[in-house]
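All protein chains but one are shown at their positions in the complex.
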Amino acid sequence: MGSEKTSVVKGKLSNLLSYDFFAVLPTTLVFVVLLIVPLITEFAYAFSTLTEPFSLGSIIFVLNDPLYLWSFIRTVIYIIIDISIKFLVGLIAAVALRQVKGYKILWGIFLLPYAMPLVPALYVWYCLYHPAWGLINYVARTTGLTSTIINFLGDPSIALYSLIWAHAWRFTPLWMTILLAGLHGIPEEYYESAKIDGATPTRTFFRITLPLIKRYLLLNATLSLIWTSGEFVSIWVLTKGGPANSTHVLGSYAYWYMMAGGNFHVAAAALVCAFPLLLVLMAIFFRILGWR
Amino acid sequence: MVEVRLENITHIYVTGRKTQTLAVKDINLTFPHASFCALLGPSGCGKTTLMRIIAGLNIQTSGHVYFDQREVTPLTPRERNVAMVFQFPVLYEMNVYENIAFPLRSVKVPESEVKRKVKEVAELVGVTHILNVHPSTLDMGSKQKVVLARALVREPNVFLFDEPLTNLDPLGRLEMRSKIKELQRNIKTTMIYVTHDQAEALTLADKIAVMDFGVVVQYDEPTKLYEHPKNEFVGFFLGNPGMNFIQGTLEDNAINFGEFKYDVSDVVEKLKEYGTEFKIGIRAEYVKVSKKPFKGAFKAKCIVSEHLGTSTLLDLKAGDKEFKAKLRITDVKEGDEVYVQFPKEKVHIFNKAGELII
Amino acid sequence: MEIRPEDLAKILAYVTVIIIGIIYLFPIFWAFLSAFKYEADIFNPAALIPTRLTLQNFFEPYFKPIFLQWIGNSFIVSAGATIIVILISVPAGHVLARARSKSYRLLSHILIFAYLFPSTFLIVGFTRLLGTLGLLNSYLGVILAYVAFNAPYVIYLVYSYMFAIPVELEEALLVDGYTKFDILKKLVFPLSFPVIVTGVLWTFMQSWNEVLYALVILNSPELMTAPIGMATLQPGESITPWGTLWAFSLVYSIPPLIVFYLLQQYYITGLMRGAIKAA
Partner (left out) sequence: MVNVRLERVSKVYNGKKVLNNVDLEIKDQSFTVLLGPPGAGKTTIFRIIAGVEHPDTGRIFFGDKDVTKLPPKERQVGFVFQSYALYPHMTAYDNIASPLKAAKMSKAEIDERVHSIAEKLGISQVLNKLPKEMSGGQRQRVAIARALVRDANIYMLDEPLTNVDYKIRESMRIELKKLLRERGGTIAYATPDPQEAMSLSDYTAVILNGVVEQYGSMEEVYNRPRNVKVGFYFSFPPMNQYPGELVKVGEKTFIDTGSMKVEVTHAMDVLEKVNEKEFILGIRPNQIKLATEPVENPLELELETIVTEIIGSESLVHLKLGDGKMVIHIPSIRRFEPGERLKIAFNQKEVFIFSKATGELVYAPEVG
């Protein structure tokens, strides 16, 4: 039908007693009171210190604190490696699963790590990583892979990466689902047409399948970058920022200043100074969303 | 180009463990070299399955598929060199030029050769002006043309169409029809066209295979199918409105329909072998109707009169027998008494089961 | 014997599936098995499949009553947040999808923005706000946090699902003689059931697993949610009763696993829908 309809169902905000007003009121209240006000409060705290109401003291402190700088860098490392693991393992799993009979049931079972609660999932890796009675070290020793004990969470040089793996391990099944959903969404005719056009499986995958779901994957990848930048739980459960502060990220840095240090101003400043990173990632997200 | 021959093709879809559905039963068809044949039938009659078997997307449960004299069953779709146009345009995420060149690149054709062929085919189909455009911006008609070009570029043995015009608007459909017809004539290739729309089949195809429940009911030229349907299904399926079928019993040498009779003295011997119940079939446009009585006519009442500009469609009733007549210009209105006659040369006689006798 | 590419791909696929199965399923199996092991067997990695199992970790003195209270707290907080989120999100999602004027379209873009914004970055502002409202160390404080950070997603879910419901259906209701309030009851809630299930699953799971806000807002032991309580059994300082921790973890994992496997296909379709569609 040519003409787009301007139905009365599409309400206007003008008539206050209308259904539309009452439907939108609660969420607007939630949005303003529970999201905008905290945002403003946070800026207020960031641009003040324990003593003066308006000062850049906290901001300057944070920007000069090497621990903050490293926390920022570690966050960036964290989100990039995290998405890479999730994407690659998820992709391999999705492509492999589609070839296997009864992949729907396996898909459900493989979602187990994502279905179980977050904290126990992290504790699993705490036990596996344990230098003394951890399974990984035990298997490595008995099969003679390495003679020395690998202290996954104790050795500052690898603690962060052990953290990232535990976190990525838990969320990979979600990414397997995202990829399967993407592959699933492509009509069968594309594969049949490719067969008729004589394309080999690999050429079909890279020249036809991936381009079709490229935008969809990039959207979800950016979303993962944004959400994981707020990561806190894996640090709090497994290393508490240790050893020797080598695994602090933005979230844990702010938490520890807020709770242990009792200094909300520095915590707020730490978070506010990370907003540029968030805004850049969100800008990327909206640009991809706007693509054809 | 190739002559496609199907030899007692049977195919059974096995879904889940037990459920088996018979899609196609013992089909024997030959699509002559460079002919344009249509597979016509209601949805679920097995026409698409047959096409997929020719393409090699499905391997038939039993029977043989020959391209000229070569058995192609073990070959993959690529090795059979078939081209297929689906219901919705299947275009890859690359510009029009790349889309058309894709099949050539899959078989490592030298780049200069690719360039020449794509240009030539784009010219033929009329998409030269949009070669470096991304397909998503094109309208449905142009998209199907690009798909057509991609199919043409490989000089396929056989062209398969799976209801390619369903998603086009009326104008685009008319244009695409003449384009396909034009292509078929000047590149002389075998084309097999699957559709449920009889008008499309009658418009395009040299020969039509009318299918129903997995079996080819009749395979012939359009006018032969229209004038001499093999059974009630074909008679009713083709033409709008479908052929009238009136049931009657044979009494000495005429078929009695209650209020009127139809003389069959010249063929009564032959009919006797088929028992006493018969159906006569006549197209609405061949029924003679007039307000004044005339020789050999019987009385009928007009219950509905529909004026359609080009003609008037009458619903006539004689006793409990109802049938339709289509006249050029008439002033017959609902409720009028009219005189009707079925011209002998336009009447077919079917047995009780609806199989054609005369 | 020349292996056709398709068969090679098949073998490779099966091998990959097995490896991934080991990496992703074995650790969970091993961990939850520890809930039935004696303390000694846990510390002996060789005893992969222990010879003796026990249920002691599920009873006094290992399994303390406060554990059940913690799980109860988690339940109150998660269920509370989920109900509020659904009640305010479905109508909002419906109206925004039908929006005509610019203001609504702007509002929908802001909602997507809120959905993207990680909650961690508002922890200071939010807790100071709760402080001034006197809602610290209370169920309501945590519930408000979970509503604020989950509502945008559920609104977005309903908003995008509404485009699958033609406007004509609502107009037909009006023509039949109903008012616009009836549309919500007779049409929007019944028809968006799949999306509501996804919203419930999402909000419940997020709230059930959340740590930072619960940690900061709740500090008295009786009010703690399960994940926070679990941390007080923190390994490291003292010798942790690992058996107890895994027993507690098992009980804490039951609700999400049940909910997940019961509504699995909603869960998966929800995830598919949730993973922002390219279309």
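As written, the chains take the letters A, B and C, and residue 1 is the first residue of each chain.
As a working rule, a residue touches a chain if its C-beta (ideal position, glycine included) is under 8 Å from a C-beta of that chain, and two chains touch if they have at least 3 such contacts.
On a predicted model such as this, the values are computed, not experimentally measured, just so you know.
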Residue, one of B:181, B:288 or B:321, that touches the chain absent here: B:181
Residue among C:110, C:140, C:174 or C:233 that touches the chain left out of view: C:174
Residues belonging to chain C that touch the chain removed from view: 166, 168-169, 171-179, 186-187, 190-191
Contact set of chain B toward the excluded chain (per top definition): 174, 177-178, 181-182, 185, 198-199, 202-203, 222-223, 226, 239-242, 283-285, 304, 306-311, 313, 315, 326, 328-329
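We adopt the following convention: only the chains that are shown with their structure count from here on.
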Averaged-CA centre spacing for the pair chain C and chain B, given as whole angstrom: 55
Numbers and ranges of chain A residues touching at least 2 other chains: 200
Chain A-touching residues of chain B, taken from the complex the two chains share: 55, 57, 76-78, 82-84, 86, 88, 90, 92-94, 102-103, 106-107, 134, 136, 150, 154
Chain A residues within the chain C interface of the complex: 5-13, 18-20, 22-24, 26-28, 30-31, 34-35, 37-43, 45, 89, 92-93, 95-100, 106-113, 115-121, 123-128, 132-135, 137-138, 169, 172-174, 177-178, 181-182, 184, 200-201, 213, 215-216, 219-220, 223, 226-227, 229-233, 236-237, 250-251, 254-255, 258-259, 264, 267-268, 271, 274-275, 278, 282, 285, 289
Chain C residues within the chain A interface of the complex: 5-6, 9-10, 12-14, 16-17, 20-21, 23-25, 27-28, 30-31, 34, 42-46, 87-89, 91-92, 94-96, 98-101, 103-104, 107, 110-111, 113-114, 116-129, 144-145, 147-148, 151-152, 155, 167, 170-171, 174, 179-181, 183-184, 208-209, 211-212, 215-216, 226-227, 230-231, 235, 242, 245-246, 249, 252-253, 256-257, 260-261, 264, 267-268, 271-272, 275-278
